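Shown here: the complex without one of its protein chains, the others still in place.
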Amino acid sequence: MITLKYFANLKTIAEKEEERLDIKNPITVDQLSDIISKTTPKMGEMIREKKILISVNEEMASVDTIIHDGDEVAFLPPFSGGTK
Amino acid sequence: MITLKYFANLKTIAEKEEERLDIKNPITVDQLSDIISKTTPKMGEMIREKKILISVNEEMASVDTIIHDGDEVAFLPPFSGGTK
Amino acid sequence: MSTTTDSKISIQLEDFSVTDEIEAMKKVSRNIGGITTFLGTGRELSKGQNISQLNFEHYPKMAEKKLAEIREKAIKDFGIIDMSIIHRIGPIEIGENIVLIVATGEHRKETFVACEWAIAELKRTTPIWKRETTSTGEVWVQDTP
Partner (left out) sequence: MSTTTDSKISIQLEDFSVTDEIEAMKKVSRNIGGITTFLGTGRELSKGQNISQLNFEHYPKMAEKKLAEIREKAIKDFGIIDMSIIHRIGPIEIGENIVLIVATGEHRKETFVACEWAIAELKRTTPIWKRETTSTGEVWVQDTP
């Protein structure tokens, strides 16, 4: 079981703040994105366009970061300070 | 009559905080320095070595700034902030 | 992470007092000669629109962790004596305090550099989001005050 968290406008897009997902084996962030895309295509699109950062256990993750059972994955839209 | 003001360590060197001086005609800062040097050689030395800034009527003066009757001349040792 | 570190970092609903934060930082050392402070406040105008209220949301734990990392790196990299960081969440009215960074040092130069770096780093790395309420509705925004 992993925990998925959505913040700011992503709560509206995902229509939830948090959900739990059963995973049989460890998966990559990329594989998780594919799973999310099926239920919420708009989320998948934003992830592919790099509009969202993804953290695993409160550390920034890359597409090939491995997610294990018990991990917390968060979808982070751009922060209030922007990137400038 | 012009007013001379001494600040910080110059009060000790000049042995006064303020004095008045009669001038018949306008004089330059350079000429005033010569007069001061006669009564207080140490002050004259510090002025020549540019250790002291001189202001006339609260504006920074140069050696050839003209001092008129009624003016206030101040002898300013280096400020607390230094020059760096 | 030590208790000392944690107490210099806060994400909170309540307002804070700049004077109280500075006085707390002064207690760390008797050799502080310069203190640079950055305070971010709620602006009325954003991209030409009048804002009536701001609302901040954060990712608990991760945001605090990022602020602690910023503080530690600032102390290590810039040679300051200490740094404290506070960010408010929840509703913020125009003119109210949002974020405070206090950098103390023996001399002023390093406190300016560390403070300016820290606020830029906070905005770049800390998961905090801002929602603006205007006459046309509410929107999640990015900007760089």
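General observations
Chains here go by letter, A, B and C, matching the order in which they are written, and residues are numbered from 1 within each.
The rule is simple: a contact is a pair of C-beta atoms (placed from the backbone, for glycine too) under 8 Å apart; a residue touches a chain by one contact, two chains touch by 3 or more.
Owing to the predicted nature of the structure, the values given are computational and were not obtained by experimental measurement.
Of the chains displayed, those contacted by the omitted chain across the entire assembly are B, C. Mapped onto chain C, contacts with the missing chain fall at residues 17-20, 22, 26, 30-45, 94-95, 106-108, 111-112, 115-116, 119, 144-145.
Within the entire complex, the positions of chain B that touch the omitted partner chain are 5, 7-9, 55, 58, 74, 76-84.
Heads up, the rule we're going with is that only the chains that are shown with their structure count from here on.
Top contact pair of chains, counted by C-beta pairs, is A-C. Chain centres here are C-alpha means, and the one lying farthest from chain C is B.
If each chain is reduced to the centroid of its CA atoms, chain B and chain C end up 48 Å from each other.
Our note on geometry: chain A versus chain C, Cα centroid distance of 26 Å, whole angstroms.
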